[in-house]
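Complex shown without one protein chain; remaining protein chains in place.
The block that comes next holds chain A.
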């Protein structure tokens, strides 16, 4: 009896110590999170309702006027449309290409359980773009897309006597060029991610399927993809959010930061332009609030749609 009291008392004390220990560790991150994540978000909401131009200590309160103006802002809706297009095409493009490459690296060899020759080397090469800063990628591709004889893509066209393509200067082509760069930059990471996922799929499943007469295509759709679904889902959400957040590539690469003639502009670029070029911080914050809701809505929808039963193995 006495023994039990003592034990429970000790247990309580241990629990208390543990709680203090955990709380001590949690306090710092929670505080940092509050100051650097939650409070800027909260501030964006309050600044969105002012006419702050960035230098005044006492901005005027304008209510929802900024949001009202946003409804009639053609350029912003063009940006939203571009983000929407990227939201659909960038994840699809990246995932399809990355899955294809990862499959080749892991099951494209002589037998279904082996990769193509030199798979390890390719894995490093594919990952390479990931190691470059986004700004460097943008500057690099500016040169690749140059419209004259110094452009990597246009030089052969010109040498053949063909008209060079205005990769970044033709409004009908520019967004596709941007999409290409975004996919190029993202693919490597997902090849490595999917490779890791595929490597954990038991070889015997492939061998068994192969013995049963499954071709490579069937192997991919019946074995690899279902077993990789969780990873693909994570990748899709990541890429979706990245597509909503596209900024640096557009800002650095394109004429007039989102041009020509707003042909490549995205929400983040319009936020930056209104804040740091037009000094309409209130209006830009309103755009930021809209972007915030788009991102949250996307994440919610994505998680809902991609929910499906887990395959156990």
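We take it that a residue touches a chain if its C-beta (ideal position, glycine included) is under 8 Å from a C-beta of that chain, and two chains touch if they have at least 3 such contacts; residues count from 1.
To be clear about the criterion, contacts and distances are computed from a predicted model.
UniProt records the chain missing from this view under the protein name "N-acetylglucosamine transport system substrate-binding protein", selected from "Dihydroxyacetone kinase subunit L", "N-acetylglucosamine transport system substrate-binding protein", "Pyruvate dehydrogenase" or "Putative zinc-finger domain-containing protein".
Interface note for the absent chain: among A:84, A:129, A:147 or A:180, the touching residue is A:147. Check A:84, A:129, A:171 or A:226 against the missing chain and you find that the one touching it is A:171. In the full complex, chain A contacts the hidden chain through residues 30, 34-35, 38-43, 45-47, 49-59, 61, 65, 145-148, 151, 154, 158, 164, 166-169, 171, 255-256, 259-262, 273, 276-279.
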